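A single protein chain has been removed from this complex, and every other one stays in its place.
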Amino acid sequence: MKRLIVLIVVLALAAIWLIACAAPTTAPKSAEPTKAPAQPVTLVFYQRGYTAGGTDAGTVNTDKAVEIFQKNNPNIKINIVGIPWTAEGDTKLEAALAAKTDINVFRVTSPNLPRYAKQGILSEITPFLTEEDKKDFYPSGFQIATIDGKVWAWPLWVTAISNFVNTDILKERGVEPPTMAKPWTWDQFVEACKKLTYKKADGTQVYGFSSSSKWGAVEYYPLMYIDGGRILSADGKKFVQNSPEGASALQKIAELALVHKCTPPDFGTVDQAGVRAQFKDRKTVAILMSTPGFIPDLEKENFPLAVTPPPLGALNKMVTNGAFGLFAVVNVGDQAKLKAAHELAKYLTGSQVAKDIQGWQLAPGLRRSNTGYSTNANREVIAKLVEFGVYEAPVATSAELGNNYGAALQAIILGKKTAKQAMDEIAPDYQKELDALSK
Amino acid sequence: MSYFLRILAYILLTIVAVVSLFPLYWLFNTALTPASSTVKLPPDLIPVNATLDNFDAILRASGVAKIPIPGSDEPWRVPRLYLWFVNTAFITLFSTAIHVLFDSMAGYAFAKRKFPGSNVLFVMILAALMIPAQVTLVPLYLLITQWKLVNTFAGVILPGLADVIGIFLLKQYIQTLPTELEEAARIDGASEWLIFTKIILPLTTPALAVTAIFSFQRYWNSFLWPLIVLQSPDLFTLQVGLSFIHTSEFGTNYGLLMAGAALAAIPMIIFFFAFQKYFMQGLRIGAIKG
Partner (left out) sequence: MSITIAPHPSLVHRIVKFWHKHKWSYFFIAPSMILFFIFVAFPVAQAFVLAFHQVDLRSSSWVGLKNFQDLGSSKLFWSTMQHTLIYAVCVVAAWITSSLVVAALIQPLSNKIQSLYRGAFYLPNVTSIVIIALVWIWIFEPDYGFFNYLLTLIGLPKVLWLQNPDIALWSIVLSTILIVPGSGVVLYSAAMGAIPREYYEASDVEGANGLQKLLHITFPLLKPTTLYLTVIYTIAGFQIFERVYIMTGGGPINSTTTIVQLIFQTAFSDFNYGRASAQALILFAIIATFSFIQFKFLSTDVEY
């Protein structure tokens, strides 16, 4: 028994040693010495959802894009490190940043961008934008990446939120779906939701409207903007959601549940998976406000889907919101690497890559010239909605404030506080953090 | 207890046991239904459209690893999923074996031997268990980076070997062993190592089996640390590799999630039943007599 254990230990140690020595063939290499830009440069690119040698669309497309880029830029070599699309993937990226490992370009989403920008590790893209670029990007495309006039990441696409409707249910109840040309007003929306809330012959209850509302996965954001209010002022320095327009929009959302009673009992706390199951599988929700990532799944099941814009509020203008996919460039001393990294990020977010690789655009791009996403009528609606996007400035407030803000939203929807009350209560703490950030 | 009450208790127990298995049943059920981003609850009793598609999708999505063979030009092509199994098996079995050995050694010392510092060290061990892993993650990663162990098995295994929960478990168990046995053996002139291996260890087999089972589960399912340390897909463990496959920017594919979890669960189930035979009763009968 003892000899066996010793044998295992020795063998294992030998194996570890062998593998440890053999392993880093695809690991990122260390920095090359700085020379003139024409000299070979190696970049490390942390890409989400990428498995080297994998056969899924994301990996294959990334490989193709990098291959094309390297062909057009023979002096630039790129090492790709994959991270999964989970919170643990974030942790992996951040551990690498904390340990000052070699990273040049990484994929990031808008909720995470402010934190990295605040740490001062990113390289500003503004010097690398040509005049053409500036005209090509939608103005709202930079909103989410701009602090004090400086843009901190290359915008790739935006998951513009819209209202998905189950056309079968609408037809059955005699409700005409809205269109981009003829959107609903808020009152028309409420009327429709009430009509769409009914009990079927077999006893199943159908609800007019729902949306993912668990904190951290809120998808009814566009409704917050329909009266002209917003969370922060455009420069990100003041908390303004307790203004009349801000509070009234929140109150409208709550009234859907409390007054008009056309939302399911878990509205306010339901997560994305749950509400999507209600819409797609059980068909107990007629209108779902959600992100375009859900469309391929619905199309696969031949779901009776129509994509429609959010209703108009007191502002009388179409609005939407969503999260951005972006590529951030890490600030390193080596100017050659920096320039190369920006070139890579610019290519990956340009219109050329969408033409080079079919299926690259999984969400509407943020350049007017990028039309790679609209392959059918429903997606066309989403692409058109992008220009009406209203986005908050990238301000890195603490997670604790986030928890309290999320709690305030839930308190409003569950009827524990009025919108004005809840927003007034959180305003001082929110403003305090904003003030601390702009010092 | 009256006979009737006992029957009732056992019926209740069986019901609870069956209900307890529901998540496992649901896991395998969903793994066999076509993938989607939503999840069907409750699952159909027998999966409608039962398909192995999810497993196939995972196999293909894991890609193909090309392993160079010395003395040949053509690399050996093997689906990465198999490689992930092997990697995980290696890391898990090695760590489990080490734990069974080292933890029983330390547990024995803390339980039966009096030496200066034993109390202080034991308190330190317990204290370490009370610190959540989240705060030691970054310091540990910095350490691994400094030692150039990033993206190696050693970097994954070494911090895990320092886990002390097994020491606590074995100390508690070995504590209950009668000291007369050791003393008798010492009088007979046996060496300390012999006492440990020939007397203590055989009597500790149930606790060793439990340690093995708990360790196996911990390392087989371990996710966050291997994810952070490993970068080359050829070196991934099963959980790390799977996490790339069932998540995307737009959400989780539950069919693939369940299929992956089902694949990961099978070896653990086998290991568990294999080690149950060490839970025999009455090991100690006659040990004290004579």
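Going in written order, the chains are labelled A and B, and every chain counts its residues from 1.
Everything below uses one rule, namely that a contact is a pair of C-beta atoms (placed from the backbone, for glycine too) under 8 Å apart; a residue touches a chain by one contact, two chains touch by 3 or more.
Treat the numbers as computed from the prediction; the structure is a model and nothing was measured.
Shown chains touched by the undisplayed chain in the intact complex: A, B.
Residue-wise, the contact with the chain that is not shown comes from A:Q119, picked out of A:Q39, A:N75 or A:Q119.
Considering the full assembly, B:L126 is the residue among B:A50, B:I69, B:L126 or B:A184 that touches the omitted chain.
By the touch definition given at the top, subunit B reaches the unshown chain through residues 1, 9-10, 13, 16-18, 20-24, 26-27, 39, 41-42, 101-103, 105-106, 108-110, 113-116, 118, 121, 124-132, 134-140, 143, 158-159, 161-165, 167-169, 172-173, 175-179, 192-193, 196, 206-207, 209-210, 213-214, 217, 221, 257-258, 261, 264-265, 268-269, 272-273, 276, 279-285, 288. Residues of subunit A in contact with the chain left out of this view: 87, 90-91, 94, 97-98, 115, 119-121, 205, 214-217, 264-266, 268-269, 271, 273-274, 282, 284, 396, 398-400, 402-404, 406-407, 410-411, 414, 416.
We take it that only the chains that are shown with their structure count from here on.
With each centre defined as the average position of its C-alpha atoms, the distance from subunit A to subunit B rounds to 36 Å. Listing the residues of subunit A that touch subunit B in their complex gives 1-2, 5, 8-9, 12, 15-17, 19-20, 23-28, 48-56, 58-59, 81-82, 84-86, 88-89, 91-92, 95, 98-99, 101, 109, 159, 272-273, 276-277, 280-281, 291, 293-294, 297, 300-301, 325, 362. Against subunit A, the residues of subunit B that register as touching in their complex are 36-41, 60-66, 80, 90, 94, 97-98, 101, 137-138, 141-142, 145, 149-154, 157, 197, 201, 223-224, 227-228, 231-235, 241, 243-245, 247-252, 254.
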